[in-house]
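Here the complex is missing a single protein chain, while all its other protein chains stay put.
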Amino acid sequence: MIRVTVWNENIHDREMDEVKAIYPRGIHGAIVGFLNGMDGIEAKTATLDQPDCGLPDEVLDNTDVLIWWGHMAHGDVPDVLAQSIRERVNKGMGFIALHSAHFAKPFKLLMGTSCSLRWREGDYERVWCVDPGHPIAEGVPACFDLECEEMYGEFFDIPQPESLVFSGWFRGGELFRSGCCWTRGLGHVFYFQPGHETNPTYHNPHIQKILGNAVRWAAPRNRRTTLDCPHHPPVEEMVRQGKDIGWY
Amino acid sequence: MIRVTVWNENIHDREMDEVKAIYPRGIHGAIVGFLNGMDGIEAKTATLDQPDCGLPDEVLDNTDVLIWWGHMAHGDVPDVLAQSIRERVNKGMGFIALHSAHFAKPFKLLMGTSCSLRWREGDYERVWCVDPGHPIAEGVPACFDLECEEMYGEFFDIPQPESLVFSGWFRGGELFRSGCCWTRGLGHVFYFQPGHETNPTYHNPHIQKILGNAVRWAAPRNRRTTLDCPHHPPVEEMVRQGKDIGWY
Amino acid sequence: MIRVTVWNENIHDREMDEVKAIYPRGIHGAIVGFLNGMDGIEAKTATLDQPDCGLPDEVLDNTDVLIWWGHMAHGDVPDVLAQSIRERVNKGMGFIALHSAHFAKPFKLLMGTSCSLRWREGDYERVWCVDPGHPIAEGVPACFDLECEEMYGEFFDIPQPESLVFSGWFRGGELFRSGCCWTRGLGHVFYFQPGHETNPTYHNPHIQKILGNAVRWAAPRNRRTTLDCPHHPPVEEMVRQGKDIGWY
Partner (left out) sequence: MIRVTVWNENIHDREMDEVKAIYPRGIHGAIVGFLNGMDGIEAKTATLDQPDCGLPDEVLDNTDVLIWWGHMAHGDVPDVLAQSIRERVNKGMGFIALHSAHFAKPFKLLMGTSCSLRWREGDYERVWCVDPGHPIAEGVPACFDLECEEMYGEFFDIPQPESLVFSGWFRGGELFRSGCCWTRGLGHVFYFQPGHETNPTYHNPHIQKILGNAVRWAAPRNRRTTLDCPHHPPVEEMVRQGKDIGWY
């Protein structure tokens, strides 16, 4: 069972009628809703307004994949929490950054770049699959349309993705690397651009399929226990003496 | 002319007779010495003990490629300076991290990983070239030996390099991804493992050749002026109206 | 259920007593043996001496992942079969090349390089994991030893792997990128260096674990039906008219 925590800053969701109409339980509620209908996934929500920003150690210790939606309140996430998330990803936790989380602190720490981009609300997007053999593209068509989405345009300042799975075409004349994969330590990171708060994107079945695939792809296979940098004797000698080498 | 700044924490170099014997002008002095003998390169030194850690804005503003050697005093580099270097790399400045700079603050910020590794002083290293067509490998043999070097061993917790140019073999039984390239924003980053302070590594002609190549590879081709995330009208309309799009 | 076909040229296995002693049912028999003990995998053998080289269309049509061991008889595999395998990989079939299959026709066609390397029988190898979060590394230790293996050394002329999962250290002074992943079309390709015919490598539990992981990683998620290059009307118009776009 993959244990997913869907984190949302949960501000638009509470304050804007337009958003409440689309996502009565919040964006996090919608995502948890469809994920929990998928085999092998168990999803819970966490929000910024909860104690410890909804992410105390006992929650993170029991999270295999952390999904992140944020926009207005990136600055309210403590640096120490962002740093702790980055380290947990290095040890194996999966991390999925949605839409405006391109500027979320943990995502920026994982990327090492500015993560800036061009933007404009209210365009028409067509999402093209450019790596159809990738696990995150399983069961997704060659392209699908989002009748209203926020345009995000290049140059998107991210490290060249290890796998570029989706690219977005916008009627206004822009394109964007919309679905991107990286490894950071033992952890896997996926960024996915669609998901503006005033659009019903998370009700789209292709989007739901992609996020379910992404959770399975990002679930940890191995985990590290520390990030130490160990001094040790020559492995040649250790082997001759029958000593265990082990992960540090 | 590529303007290089070679930064060194300059502590071992002043305090340890063993290091002074090998590098009378410091590691930074040795590196600047051979780089200045190369066509098209103009190198200067900067050290931690200088005002502003040797890297005030006017120095960084005139640096195309920043080379970094640090070990004991990573913690003495202010976070704000490390962050400023990361942003300058995102805008196009090259960055070369040497040896124990795997734990330097700017390098860790650029990587987004723990950068931990195994280590042991006093082994014998053979550096193999695994990407002989790479610009940094120009004029470098299939392999070359360093009779005494510090062993750095896997798992080296870095993002998978965009190009892995060199791998190190150690007599004690370990191996290491020793020469690694990444892009971060418009800037290019090279990590190179050899260069322990008590070994004469920077006097080795292959090492010098590699660092000269790395400087040329990391020199910026384009530069950004800001890291803004601009709102703008549809490019389609802008083009029809003959408006300039421009980098942001 | 992942349908695996393990192909072997099956020459050493029949002709050399030394090999028969280690692999009484052939290398293919040994691999099929342990794979069939793994959940969700159904493996069969095919050999060069069978009709159609053991790989008629009805076998390939029912293969999700093709594992290949060859050495002496690369030239006996018809070009048209090699080409057909390459196309099937482009359409989604997984392909795992073992040891001296670095020179197998289908592997070379998939790589586009010479695939040359250095070699010497009878060295001691230590396999290091350099991407411990990769699915193929699940449950594999930081390093493990093969007391006798053939040395394969750099420069290994392959395209830079999309993921480098394992590197091999040899006592004789060489190293090698031993476990390498690529995508080719919709198909996934894994090369794994250990497995010399006179060494009991495929009886090693770590090797078995890695091959089982590799089968799961290489199993197809999507499949293409053709490799056509279609002319078609603007997708914008097709969408407005409610037409299906589809994979070609």
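Each chain gets a letter, A, B and C, in the order it is written, and its residues are counted from 1.
Definition applied: contacts are C-beta pairs under 8 Å (C-beta built on N, C-alpha and C of every residue); 3 or more make two chains touch, one makes a residue touch a chain.
Everything numeric in this text was worked out from a predicted model, so none of it was measured.
K.L.:
Specify the residue from the set C:15, C:57 or C:236 that touches the hidden chain.
P.N.:
Touches the omitted chain: C:236.
K.L.:
Could you tell which one of B:131, B:174 or B:197 touches the chain left off the display?
P.N.:
Only one of B:131, B:174 or B:197 touches the chain omitted from view, namely B:131.
K.L.:
Sort through C:111, C:164 or C:180 and give me the one touching the missing partner chain.
P.N.:
C:111
K.L.:
Using the touch definition from the top, which of C:128, C:155, C:176 or C:217 touches the missing chain?
P.N.:
C:155
K.L.:
Have a look at A:175, A:189 or A:215 and name the one touching the chain we're not showing.
P.N.:
With A:175, A:189 or A:215 as choices, the missing chain is touched by A:175.
K.L.:
Considering the whole complex rather than only what is displayed, give the residues of chain C touching the chain that is not shown.
P.N.:
On the side of chain C, residues 86-87, 90, 103, 109-114, 116-120, 123, 151, 153, 155, 157, 159-160, 162, 171-174, 182-185, 227-239, 247-248 touch the unshown chain.
K.L.:
State which residues belonging to chain A touch the missing partner chain.
P.N.:
Within chain A, the residues touching the omitted chain are 126, 128-132, 142-143, 153-156, 160, 163-164, 167, 169, 173-175, 177.
K.L.:
For chain B, which residues reach the chain that was dropped from this view?
P.N.:
Looking at chain B, the ones touching the missing chain are residues 92, 126, 131-135, 137-139, 141-143, 145, 162-163, 171, 183, 185-188, 220-222, 224, 235-236, 239, 245-248.
Here, only the chains that are shown with their structure count from here on.
K.L.:
Distance between chain B and chain C based on Cα centroids, please, to the nearest Å.
P.N.:
Each chain reduced to its C-alpha mean, chain B and chain C end up 36 Å apart.
K.L.:
What is the distance in Å between the mean C-alpha positions of chain A and chain C?
P.N.:
Distance between chain centres, rounded to whole Å: 31 Å.
K.L.:
Specify, in ascending order, the residues of chain B that touch 2 or more different other chains.
P.N.:
In chain B, 153, 155, 160, 173-174 touch at least two other chains.
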